[in-house]
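Missing here is one protein chain; the remaining ones are kept as they sit in the complex.
Moving on, here comes subunit A:
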Amino acid sequence: MRITVSVDGTAYTDDVEPRLLLVHYLRDKLGKVGTVVGCDTSNCGACTVHVDGHSVKSCSMLAVQADGREVTTIEGLARDGKLHPVQQAFHDNHALQCGFCTPGMIMQAIDLLADHPDPDEETVRSGMEGNLCRCTGYQNIVRAVRDAAGRMRPGAGPEAERVEQRSAQLSGGE
C-alpha cells in the first residue's frame, strides 16, 4: 500500500505492508533510529512520537494509519544545532541514566507542556504515566519537565508559540 507521510518536516512516499508498525517504518525504512522500541507491549512509551501534534505510541499504530499525517520524532526537535528546550532541560537536570526511555520521555513531556504550560508535580507525574524509566526513579525527569516549562514560557522560542496556541484553543473551548 502506498503512503505519504511527513516526518520531521520531510514528505516521504513509500509502499508498505499494512502490518508494518509506524515505529518500524520510522526506524527501518526511514532510518529514524532515535525512536526506539522498548517493551513491545504498549506499556513503556519509549517509542512515543507526535502524530498531528499529539503523542502516540508508535508501536501501537500502523504505518498505513499515518498516511497523510504529520509525524514528529525526537530527531525533528533540534533547530540549527540547538537542542529543544525540553531536551536541554533533560540534559541540564541529569534526567536520564541509560537513556533508553529518553526519546519517549521528551516527546511526551512536550505534549504534556502543550496542554499544561505550568504543571505542578502531580500533573507531571500523571501526564508521564505512559512512560516507564527503569533507572532514574523519575525524580530528575519530573524536575526536568518543570524546568522546561519555565524555559518554554512566552518568548522562549518557536515551540513556546505552539504551546501558547494550543492553550488558547483549549481555554477557548472550556
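Rule of thumb we're sticking to: a contact is a pair of C-beta atoms (placed from the backbone, for glycine too) under 8 Å apart; a residue touches a chain by one contact, two chains touch by 3 or more; residues count from 1.
In this text, contacts and distances are computed from a predicted model.
Asker: Between "ABC transporter permease", "Ribose transport system ATP-binding protein", "Carbon-monoxide dehydrogenase medium subunit" or "cytochrome-c oxidase", which matches the UniProt record of the unshown chain?
Answerer: For the chain not displayed, UniProt's protein name is "Carbon-monoxide dehydrogenase medium subunit".
Asker: Looking at the full complex, which residue from A:V7, A:C59 or A:V86 touches the chain that isn't shown here?
Answerer: Here the residue in touch with the unshown chain is A:C59.
Asker: Specify the residue from the set A:V71, A:L96 or A:L112 that touches the hidden chain.
Answerer: Considering the complete complex, A:L112 is the one touching the chain left out.
Asker: Kindly note down the residues of subunit A that lie in touch with the hidden chain.
Answerer: The missing chain touches subunit A at positions 1, 17-19, 21, 24, 40-43, 45, 48, 51, 54-57, 59-62, 64-65, 108, 111-112, 127, 129-131, 170, 173-174.
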